[in-house]
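With one protein chain withheld, the remaining protein chains of the complex are depicted in position.
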Amino acid sequence: MSRTGFQLPLLPGRSPSEPPDTQDRTRALEAKGASEQVGARVRRLFGGSFHLRHVDAGSCNACESELKALANPYYDLHRLGIFIEPSPRHADGLIVTGPITLPMREPLLRTYEAMPEPRLVIAVGTCACTGGIFAGSELVAGPLERLLPVDVYIPGCPPSPLTLLHGLLLALGRVEEARR
Amino acid sequence: MTGILLPAILGLDVVAIAIALGVRPPLGRRVALGLLAIGGILAATLGGFVLAGSGGPGFVLDTGLPTGALHVSVDPLGALFLILAGLLTAAAAVYADGYLAHTDAGVVRAHVAVFALLVAAIVSVLVAADGVAFLFAWEVLAWSAYLAVILDIDDPRVGRAAFLMLAVSELGTAALLAAFVVLGANGFTFPAMIARGEALDEPVRSLVFWALVLGFGAKAGIMPLQLWLPEAHPAAPSHVSALLSAIIVELGLYGIVRFAFAALPTPEIWWGPALTALGAVTAAVAILWALLQNDIKRVLAYSTIENVGLIVAALGLSETFRAAGLAVLAALALVAALYHVSTHAFGKGVLFLAAGSVDHGTGTRDLDRLGGLTRPMPVTSVAMLLGVLSVAAIAPFAGFLSEWMILETFLQSPAVPLLGSRLVLVAAGAVLALTAATAVLAFARLFATGFVGRPRSRGAHDAVEAPRSMRFGMALLLGPLLAIGVLPALALPLVDRAAAGVVGPSVAMQLIPPLFGNAGPYAALVAIGGATFRGLLPGNGLVIIPAPGLSTIVSPTYLVLFEAGFVVLTALGVRAIRRLGRDRRAPAWGGGMSWRHPAAQYTATAYANPLRLIFAALFRSKALLSVPDPAASGGSGALEYEQQAPPPLERELYAPLLRSVSWFADKFKVLQSGDTNAYVGYILLVVVLIVLLRVL
Amino acid sequence: MLHPDADPARVRGHSRGGGATSFSRIEPLAGAIPVSATAELELEGLAIAEWPDRVRRQTHRESVMFADLFGTADPDGGVSLTLLLSLPDGGRWLALRDRIEAESTYPSLVAGGFPAAEWYEREMLGSLGIHPVGHPHPESLLRGAALASADMARFAPLPAGGHVVDFPLGPVRSGIVESGHYGIRTVGEEIVDLRLQLGFKHRGVEQMLAAVAWPLAPRVAERISGTDGVAHSMAAAGALERLLGVDVPLRARQLRSLFGELERLYNHAGYQADLCGATGLAVAQAQFDILKEQILRLAARIAGHRYLFGTIVVGGVADDLDDAALNDVRDTVRPVRDAFEALIDLVATSSSHQDRLQTTGRLTLEEATRYAVVGPVARASGLAVDARRDHPYAAYDALRPTLHVVDGGDAAARSQVRLEEGLASADLVLDLVEELRESAPLPALPSPASRTLPGDTVGFGWAEGARGTELHWVETDRAGAIGRYRVRSASFACWQAFARCVPGDNILTDFPIIEQSFGLSFAGSDR
Partner (left out) sequence: MQLTWLWRGLRTGVLTTRYPRRPERMPDGWRGTAVLQRDQCVVEGAPPSCVTVCLPRALSVEETGGDRRLRLDHAACIACGLCVAACPRGALSISNEFELAASSRARLISEHRPKGDRAA
C-alpha cells in the first residue's frame, strides 16, 4: 500500500502554527482550575448517569454522524448511562463540534450559560480541539478552548465512535488517559 | 322585620330611578347607585332571613284587574335567588360607579335609570306570587334588559344583538302565556296553578311542561334558543353583562323549577331524560365554541350557556328520579343544580366585572391582543384568576364542588328502573364529563393568553388598573365566591332549604354527615372537622358525602388546608435546596438565541387550533391565510390569518328557518289582498270551523 | 452547442481587464471523460439581459436545468457573473458569462425566467454587493461574519401580528443535529409560514480551497460536508483534472465509483434510520443504523477512514484495492444488500411509519423544476435528473445506473426513492467489485501534484452524492493560482425548495419528518 505523496509549499500568507490569542487563552486556563473541581463533583454527584447536550458550531457533519452512531446497537451509549439531552437545562456536559464559526459563537455561549453547574465541556473532533484545517481563519472564533474551559479533548477528523466512547468515559473518570 | 324589607327594597329601587333621572351626575349617579347597592344588600338580607326560617313577607295588591289581585311573597326558593341577585346587584352597582365615570352625562342618567329598573324587575320576578304578577315582572325584565343593552348605541351590531335578545324573549313569553292560560284556569295564584297542574291530563300536561321549558329556556339560552346570548351579553356594559349572565339567565332556570317542576308534580317518564339530553348537548356545544372565541366576554357568554346546559341536565336528572319515585335522589339532583346556580352566579359575576376592567384598562377584549396584565392590573388579575378557577371547577374553588355534585348524582342513575332513561343519563354523564374537561382548557386558555406572559399590543402594554370602585365591586363578590366554595357546609343547608318542598324532602343531613356520625374510613377526619369548627359554623361539619350510601366523600375545607400545607412545604423545600447550592439565574432557553418578542408567545387562537382542527366538521370552520409578498415589506410583512367559525346552529337551523319564513310570507301575501270581501270570507270560514269543532 | 457550427474544441476568448486572454477550452480527457460531458462556455459579448432569450432560442427550453449562478470578483473591481446550465439530453453543460461593475445592478435572472436563481442572487448580493433588479426578495442571504455581526433583532421572530405565533427553532436544536435556524409561524398545529436562516456554519471553505495548495483541494473539499466527502473530493479532483488536462486511468475511475457508491449506500441507510427515528420506528432505526455502521467499518478497513476521506486525489485515487480488500467489500456489501432489501418490504408495510410520511411535505414536480432541485429530492418529485446518467463521470459511462423516479413528491416518495437507490448502490458496488477483479492494476503514473496550474483557465467537476449533484468550479488567474473556487452543493440547491414546501398542509409534528425526509446537510449548504 503506497500513498501518493506531495511536497508542497503552502501559499504565502499562511504561516504555520500561530500562537492562540494569549489573553483568551489565559482566561480559559483560569477557568479551567474551577472546572476541574467541577468535573470531580460531576463524577461524584452523577455517578453512572451523565447527560449531554450537543452543539454543532460549524462542523462538516461527520462528527455529528459519528455522535449519532454512538446510539446504534454497536456502541449503545445508553448502556453506559450516558444520554443526549434535548435541553441544556438538564445537561451535565456540553459536547461541541466544529471550529466555532462566528455566528455560532453567541449561541454556543448561551447554551453553556443555560446549563446548570457543575458542567463539563467536551471538545469533539479536531476542529473543536484546535480549529483543525480552519485554524487561524478569520471566519472562525475557535478553537473551543478560547471561549470555554475545556475538560476533555477528543481529537480525530472525525473521531471514531470508540474514540468518542473513550473521551466520554474519560470525562467520567472511568478510563485511563492516552499515554504518549 | 321581613315585612318592612320588601317594600323598602322596591322603594329604594324606585327612588334610585328618580334620582338617576332627576339629579345630575356624578352626584345623581353616585347616590342612585349607592341606593341600588343598599337595596341589593337588603334583598340579600331578606333572602337570608327567609332561608334561616323566618316567615316570608306577603302582600296582596288589589289592582281591580279582571285577572284578580296581585300576590307578592318570598318563599325559600325565591329567597335563595334573592340572596344571589342582591349580592350581585350590590357589587355591580358599586362597580358601575367607576365604570360609568367617564361616560357622557346624558347617557349615564339613562344608564343608571335603566339599570335600576332592571334591578327592580329582577326583584319583582322573584317576589311575584301569582302568574299575572310574575308575567308582568317578566316582561318588564325583558324590556329593561333590552334597554340596558342598547344604551351603548355606538355600534349597530349591539342594536341587532339586543333586538335578537328581545325577539327570543318575546317568543318565550308567548309560550309562557299559553302555558299560564292553561294552568291559570282556576285562578293565577301559585296554589291554584299547582292544583290545576296536578289535574291536567296527557297530552296537555306534556304540552304545558314543554311550553314552560321553551318559555324559560329562551331566557336561559338552552339550545336551540342560545343564538342571541353570545351576541347580547358581550354587547352590554360589563355590570349589566354580569347581571345578565349571572342572574337573568338563571331566572329562566328559576322559572323552570318554580312552574314546570312545582306545578307539574307527577312528571312523565320521558321528560327528565329529554331535558338532560338537551342540557348535555347545550353544554358540550357551548364549551367547544367558548374555546374558539377570542373576545373575553364571548368566552364568558358561551361558558354561561355551558353552565346553563349543565344545570338543565341536572334538573332533567331530578325529574327523571322524581318520575321513578326516587324522591331523595331527585332532591339531591335539585340541590346540586341550585348549588351550581349559586356558584356560577358568583363566579360569572366576578368574571364579567373583571372582563369589564380589562376592557376599561386596555381598550380591548381580544385575547390575542392582551397578555402581561398581572403586573399592571393585579386586583383584576386576581379576581379573574379566582373566577376562572371557580368556573373551570378547579378544587377547592366554588364551581368544583357543585360540578362534582352534579357528576356524582349522575353516577346514581343506575337507580332508575327504565333502561332507556339509564342509557340517556349515562351518555349525558359522559358528555358532561368531557364538557368539564374542555371548560378547564377554555379557561386555562383565557387566563394564560390574556393575563400572563408579555403584552401583545400597545393597549395591553399601557394597561392601567381599574379605579377603586370597580376593584371594590369585584372584591365584593370574591368573598361569597370563596366562602361557598371553601365552606360548603355553610352554604349547602341554605340551598337545601330552597330546594326542599319543590320536588322532595330535605337532604341536608344526607349531604353533611352529623357530627360523629358514621363516615366510614374517614370517620376520624369527619370528627376532627366537626370538632374544630363546632360552634363556629351552622352546619355539622366540613365533609360532604354527595349521595346516601356512597363512600365517596369530599371536603373542600380540608382540601384548602392540605393545599395550603403543600404550598408551604414546597416553599420551605425550595428554600432548603437553595441553601444547599449556589443560585444562578440564566435567561430562558431559546435555542441558543434570545427570544423576548411577544409574538413568540402562544396566542389564544393557536391554543385552541388543534381542537378546532379535530372538530372541524362540527365547527364548519374556515381559516383564511394570506402571506404578504415579502418584497413589499422587505421580507418582514405581517401575516394575515383569520378564522371563521359561525355560531352553532346559525347555518344549520336559523338560516333555513329565516328563508322558509320569508318564503311562507311571500306565499301568504296573496291572502292579504286588501279586499274587504275577502276578509269577511276569512272570518266566516273561521266561524264555521269553530262551530264544526264544537259540534264534533 | 450555442453555435452548432463552432468547433467544440475551441471557445472564444473573454476580455478580462484589458488584453484579450484566452480561456482554454476544457479539454476532453482522452479515454477518460466522454467529450459530451465537458462544459461549453459562451464567454464573450452576451449581456446578462440577453441570456434568457438566448437560452430559450438555442436550446430545447424544457430540457435545460439551472445548475449554478455565481459571481467572481475580478482584481480590477469588476464582477464576472457565470450562469451554469445543465442540458441533460445531450449530456452537456452550458456556461454563460458576463462582466459587470462591482456594486452595480443587473437584470435579475429570477425575473428573467430562472426562478431557481433566487437564493443564488441573494447570496451574491450579500457577498459581492451586486443588486439583481426585479428580484422578488432582494435581501442578502446572510452567512458567516455578516450573520454574526447582524443585529440579533433580525433573528428575533418578526411580529406576526394577530393570531399567528412565531415559533423560533434553533440554531441550537434538540438532539444531535446541525445548526440552523427555522422561523416557523404557526397558529397552533398548522404551519403557515417558514423562514429559513442558514449560514450559521459558514466557515469559508471556498476561500480556503482557493488559498490552499491545489493538490490538497480534495482534502479540504471532503470537509465541506463530511457525509458527502467522496462526492465533493471527486468533484474537486474532477475540476482540477480537467483544468490540468490529466487523464484518469480506468481502474482509478472504477475505484472512485466504488467509493462513491459506498458513500451513497451508507448515507441512504443512515437516512432511513433517521427517518424511522422521526416516526418512532425504533427497531427499524436500529436495523438501518447497523447497516450504515457495517459500511463505515468496511470503509475503515479498506480505505483507512470511516468516511472515505483521503481516498480521492487529483489524478486518481490514493490507494489501490487488492483482491483481499475487494473480497472484503463483496462479503460485507452482499449481506447488507440482502438486509436492505428485506427492510424495504418491512418499511413499506409499516403503517405507523407510512401514515406519517404520506402527503407530508409535498413538493410538486412543478416546484421541483422551478427551484431546480437535485438528487433524490428531485427524483421523488418526478424530476429525472442524475449526474451519473446525465453527465457520466468516473466509471458511470460504462455502468449506466438506473434512475429511480417517483411521482409523489411527499416524504414517502423521498423515502422510497432512497430505499431503491440504496439497493441499487449496493448492486453497483457488487458489479464494480467484479469489474475491478478483471481490470488492470493501477499503473504507476507520475503524480500531477508537482505541476503548476495553467493560467486563466477554468476547470469544472461534478459528482452525484447521496444528496444530489455537487458542482465544483475552479478558475485560475494569470499566474496560475486559483482565483476563484466555487462550490454549489446539492443541499444548497434543495434548501430553497424545502422552505417552500413546509407551510400549507403540514402541522408542527410533521416538521421533523419533512426535515429528515429531505435529508439535507447544513454544512454543505453553508460551506
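To keep things simple, chains are lettered A, B and C as they appear, and every chain counts its residues starting from 1.
The rule we apply is simple: a contact is a pair of C-beta atoms (placed from the backbone, for glycine too) under 8 Å apart; a residue touches a chain by one contact, two chains touch by 3 or more.
Remember, it's a predicted structure, so these values are computed and weren't measured experimentally.
Chemist: Write out, one label after another, the shown chains that touch the chain missing from the document.
Modeler: Hidden chain contacts in the full assembly come out as A, C.
Chemist: Which listed residue, C:Arg301, C:Arg330 or C:Arg500, touches the chain dropped from view?
Modeler: C:Arg301
Chemist: Among C:Pro138, C:Gly310, C:Pro392 or C:Gly409, which residue is in contact with the omitted chain in the full complex?
Modeler: Here the residue in touch with the unshown chain is C:Gly310.
Chemist: Quick one: which of C:Leu281, C:Ile295, C:Ala380 or C:Ala411 touches the chain that's been left out?
Modeler: Answer from the full complex: C:Leu281 touches the omitted chain.
Chemist: Take the complete complex as the reference. Which residues in subunit C touch the chain that isn't displayed?
Modeler: Subunit C touches the missing chain through residues 212, 216, 219-220, 281, 283-284, 286-287, 290, 297, 300-306, 309-310, 342, 346, 349-352.
Chemist: Applying the definition given at the start, please give the residues of subunit A touching the unseen chain.
Modeler: 1, 3-10, 16-17, 73-76, 79, 126, 129-133, 135-136, 145, 150-157, 159-160, 162-163, 165-167, 169-171, 174-180
As a convention for this text, only the chains that are shown with their structure count from here on.
Chemist: So the centre of each chain is just the mean of its C-alpha atoms; given that, what is the distance between subunit B and subunit C in Å?
Modeler: One centre to the other, that is 65 Å.
Chemist: Averaged over CA atoms, how far is the centre of subunit A from the centre of subunit C? Could you give it in whole Å?
Modeler: Taking the average C-alpha coordinate of subunit A and of subunit C, the gap between them is 29 Å.
Chemist: Two or more other chains in contact with one residue: find those residues in subunit C.
Modeler: Where subunit C meets two or more other chains at a single residue, that happens at 152, 171-172, 179.
Chemist: On subunit B, where are the residues touching two or more other chains?
Modeler: Those would be 590-594.
Chemist: What does subunit B use to touch subunit C in their complex?
Modeler: Interface residues on the subunit B side: 294, 368, 590-597, 599-610, 613, 623, 625, 627, 629-631, 634-636, 638-643.
Chemist: Give the list of subunit A residues in touch with subunit B in this complex.
Modeler: Spelled out, the residues of subunit A in touch with subunit B are 55, 87-89, 104, 106-108, 110-111, 113-114, 116-117.
Chemist: Residues of subunit A touching subunit C in their complex?
Modeler: Touching subunit C from subunit A are residues 1-11, 13-14, 54-69, 71-74, 84, 86-88, 98-99, 101-108, 110-111, 132-134, 137-140, 157-158, 160.
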